[in-house]
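Heads up, one of the protein chains got dropped from this complex, but the rest are sitting where they should.
Labels for the chains are A, B and C, by order of writing; each one numbers its residues from 1.
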Amino acid sequence: MYKKLKLGMIGGGQGAFIGAVHRIAARIDGEYELVCGAFSSNPEKSKASGELLGLSPDRVYNSYQELYEKEKQLPEEERVQVISIVTPNHVHFEPTKLALESGFHVILDKPMTFSLAEALELRKVVEQTDRLFCLTHTYTGYPMVKEARQLVTSGKLGKIRKVYVEYPQGWLSTFEEGGENKQASWRTDPKQSGIAGAMGDIGTHAFNLAEYVSGLEVVQLCADINIVVEGRQLDDDGASFLKFDNGASGVLFATQVAAGEENNIKIRVYGEKGGLEWQQDIANTLLVKWLDRPSEIYRTGGAGVGSFAQHNTRTPGGHPEGYLEAFANLYRNFALCVNARLEGKTPELEWQDYPGIEEGVRGMAFIENVIASGKSDKKWTDFTI
Amino acid sequence: MYKKLKLGMIGGGQGAFIGAVHRIAARIDGEYELVCGAFSSNPEKSKASGELLGLSPDRVYNSYQELYEKEKQLPEEERVQVISIVTPNHVHFEPTKLALESGFHVILDKPMTFSLAEALELRKVVEQTDRLFCLTHTYTGYPMVKEARQLVTSGKLGKIRKVYVEYPQGWLSTFEEGGENKQASWRTDPKQSGIAGAMGDIGTHAFNLAEYVSGLEVVQLCADINIVVEGRQLDDDGASFLKFDNGASGVLFATQVAAGEENNIKIRVYGEKGGLEWQQDIANTLLVKWLDRPSEIYRTGGAGVGSFAQHNTRTPGGHPEGYLEAFANLYRNFALCVNARLEGKTPELEWQDYPGIEEGVRGMAFIENVIASGKSDKKWTDFTI
Amino acid sequence: MYKKLKLGMIGGGQGAFIGAVHRIAARIDGEYELVCGAFSSNPEKSKASGELLGLSPDRVYNSYQELYEKEKQLPEEERVQVISIVTPNHVHFEPTKLALESGFHVILDKPMTFSLAEALELRKVVEQTDRLFCLTHTYTGYPMVKEARQLVTSGKLGKIRKVYVEYPQGWLSTFEEGGENKQASWRTDPKQSGIAGAMGDIGTHAFNLAEYVSGLEVVQLCADINIVVEGRQLDDDGASFLKFDNGASGVLFATQVAAGEENNIKIRVYGEKGGLEWQQDIANTLLVKWLDRPSEIYRTGGAGVGSFAQHNTRTPGGHPEGYLEAFANLYRNFALCVNARLEGKTPELEWQDYPGIEEGVRGMAFIENVIASGKSDKKWTDFTI
Partner (left out) sequence: MYKKLKLGMIGGGQGAFIGAVHRIAARIDGEYELVCGAFSSNPEKSKASGELLGLSPDRVYNSYQELYEKEKQLPEEERVQVISIVTPNHVHFEPTKLALESGFHVILDKPMTFSLAEALELRKVVEQTDRLFCLTHTYTGYPMVKEARQLVTSGKLGKIRKVYVEYPQGWLSTFEEGGENKQASWRTDPKQSGIAGAMGDIGTHAFNLAEYVSGLEVVQLCADINIVVEGRQLDDDGASFLKFDNGASGVLFATQVAAGEENNIKIRVYGEKGGLEWQQDIANTLLVKWLDRPSEIYRTGGAGVGSFAQHNTRTPGGHPEGYLEAFANLYRNFALCVNARLEGKTPELEWQDYPGIEEGVRGMAFIENVIASGKSDKKWTDFTI
């Protein structure tokens, strides 16, 4: 008989945006059951959050350490199996490391860690513990993003030459720090976010999307990093030229001061024979352009799409699937792989297609390299890890 | 402490499209726990479906009658509270009636019944049993559809003059009956669908959307109803002029033979001062047009939207919410009202905004009137119930 | 050596919208030279208009009769060859008839005449005089509309089943009659416009577009015709079901009270294998949809388009061509045919593709039939000429 995976959550107490999103993602396809949590470093708040979520009070903990410790002592039938970690960046590394070392599989919000050094150490922990690990770069969960990657890697566009990726937001156009917007406060605070603001929060998404869709790796970059809003401590805007390992070049930009913009992350990739274009605002459409014939419109659930898109689609074409479904695709694929592990089976290729530790290491390297380049007078900075 | 509503499902066994959608909708916001089901009239299939869903075998039943009977005998703490009915149209009335009479609240897929006569009887049952009842006209669950209604009913567009609504599909462009496509088979079978095909399946959605957004009621119609694909038994195409109770007029069309179309249901409403336009393909955008100033773009999660849209939104603007979230909004609002009832509280206006028995009766009346008009040589048919 | 065709204009004095459009259309490709005109029934105004246009005063006339009379007496080398008639509807028939009988070729603005009776008589005059005649149904001049027709008539979409055509405008949402808006005044005046308002002004465009793109003829219709704005004398709104000669059905609507709408005339046609969609707002794009593969985007000047679109395109793909270029295509094709006639050559098929007397007769028949249907209690009215 089918049994749901038992899920625990670190962070994500009342009012947190991304914690609620993770919980919806975990619920959509029914593979997880939330059984425990340490939702806040404030015990009262953690308890209240657990109650709202219908958790048994004895499985709402005051700290992640307590959660791991107590859960380990439970019988295997009851014990949590997968830990979701949705805390601010400076509280990513320790809880993840300890979770893995405690035998749990982990789903972690991006960017992976506070620094590249932590990321490299975490990679070792993942290898040593042999636990499964997922990093929630949501946008790679969209069916049409997966279709884009499959089109590119199948060679249909020819050798890739150009990659343009952008993530314009406007929500930090004014000085929000220290006010009621908690999101704004921690994301602009170097003590909680690390050395990057916009580059860490959304630049990493753009970078990850570029590498995912193109199937290429960045080897050099040249960045212009800015603090636009007076008084802000971290970058709220930046752009970078990219050089890829096959010789292709690209442009990435991410900004949080494009007043009036929401979250329309967009990617365009061009090869010798054709190009493609995807953006979150019309997430179920992938435009495919050709040198010598009419452009085509690939659609979620539509005719002609490949195995990866199909596997990540729930409804017939034309019933839009959105951000939460893309997020749920990460959770679902991770569950399929965890279950395969539990059953000693080999997971399908389509199931394994979720971002993991390598994407996390590269994302942290992106942050460090792009910030370094922003400070450098030299044009090109080698992408080093 | 928060407790999930206990949900049971009638129909929706393996392979059924809409059953899976209902289950996702019930899961997204975590207010329900699926505890029992009678998923198929075939006991083996029902059992297998229940197993896949992780249900306890003793709560997977062979029939809805058995489900209601056995569940009633369970202690109140365990007993199912809400029944989802997702069977084909000819198996709507009896299970719903019995569920209500057995004391359960009911969520029913549309169209409500097999005939208007059944609908009228069901209305009496709902009144007599005083149970809560939701009919899943999904499209009214979209935040921007709710915004459209709020804009219209607030009077900002002035007196409404014109309503255009359309639902073009292409999936029945060829004769699919009797083949592997079960959807196609039962929806084109008068024994299972009733007197209407396209008009019942998607025409009712268009009709419901028109009345919901405009806040008006149809009083007359004039229809052109067609069977386009040879050999088909029910209409696969139709259009109707509409006259509303305030004197406004409109055009509705619904077709399943528009080759290449998916599910882009669309509505446009015009008043003396302005108009609006919404379509499922860009579900998070509501275009608002004005006589004397630039059009505006209202967005899910965006600035300037009203209380109904806000209440039905989960993510910040620009993270697309789709069909499943719209569906989940019906489930969520229904849960809020059921819980309010259980706690003896008055539900908020925004919570009560889900389609119910009146919408169901009007939908069935639409089917009977539109089909009658299609057969009539007279231009106008009064909309009678 | 190349010589421009000598053009004269009837109507279109200062302040007239459509006269200026005709003059631009005549200029764009350089085949015409405006040599004379009778721009207004007011001699002072006619004179002033001629002066502004740089005409020699002795070729600015006080009436169309005078123009034809005097021009006929000029040596052939100087004499006007083509007459553009851009007066209100009630001054279409007489000037056109007399121009043809005076030996001139004629370009006439739509709708062709004041009544169907006039249209039928004009058809005889065209036949008897053997002059060339063009009716400016502008929208058929767009390259992507021509591509649509070529795709349909080539059979690529299979047998046509459905045609949806619409023309929503908002500019008559309030009572404008008798005010400064001369357009509004004459177009709503039965003495100048004839028996139809919106149906004559824009309904005929929609009707013409439907027959042009589908290659079919309407044989029956059922209309709902309305006067929405209080005090108005002619219809400002209407819709019609259509039945075509191959059994296909359709819906047409045209309204001038859709507040906030501009001129986004749109057509969708569906056959057994696929469909297509074109609208003026994105005039250089033709969406082509298929039952079993991704939709395609055909583009003005783009890859894969046919001979008719190519012939009517001036710039490489992506440099938008608009309404004036579409209008100019009618003038250019007409000039090519007039010149072929002058040189005794057979014009290419692509040159002959402009609306003429048959389209005019059918347009006037549409007006009379649709208005008759609007007044009838019977559902279907045969399309009679």
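Heads up, the rule we're going with is that a residue touches a chain if its C-beta (ideal position, glycine included) is under 8 Å from a C-beta of that chain, and two chains touch if they have at least 3 such contacts.
Worth saying up front: this structure is predicted, and the values here are computed from it rather than measured.
Novice: Which residue among B:Ile297, B:Leu342 or B:Ile385 touches the omitted chain?
Specialist: Answering carefully, the residue with contact to the hidden chain is B:Ile297.
Novice: For the chain that's not shown, point to the residue among C:Gly15, C:Pro190 or C:Gly317 touching it.
Specialist: C:Gly317
Novice: Among A:Glu217, A:Glu272, A:Glu358 or A:Asp382, which residue is in touch with the absent chain?
Specialist: A:Glu272
Novice: Using the touch definition up top, pick the residue from A:Ala48, A:Cys222 or A:Ala372 that touches the left-out chain.
Specialist: A:Cys222
Novice: Tell me, which residues in subunit A touch the chain that this view leaves out?
Specialist: 157-158, 161-162, 164, 166, 168, 170, 173-174, 222, 224, 226, 228, 237, 239, 241, 249, 251, 253, 255, 257-261, 268, 270-275, 288-291, 295, 376-380
Novice: In the complete complex, the non-displayed chain touches which residues of subunit B?
Specialist: 287-288, 290-299, 302-304
Novice: For subunit C, enumerate the residues touching the unshown chain of the complex.
Specialist: 1-4, 17, 20-21, 23-24, 27-30, 51-54, 57, 169, 171, 261-264, 280-284, 299, 301-302, 314-325
Throughout what follows, only the chains that are shown with their structure count from here on.
Novice: What's the distance between the Cα centroids of subunit A and subunit C, rounded to whole Å?
Specialist: So the centroids are 55 Å from each other.
Novice: How many Å are there between the centre of subunit B and the centre of subunit C, using C-alpha atoms for each centre?
Specialist: 43
Novice: Can you list the residues of subunit C that touch 2 or more other chains?
Specialist: Residues 288, 290-291, 295 of subunit C each touch two or more of the other chains.
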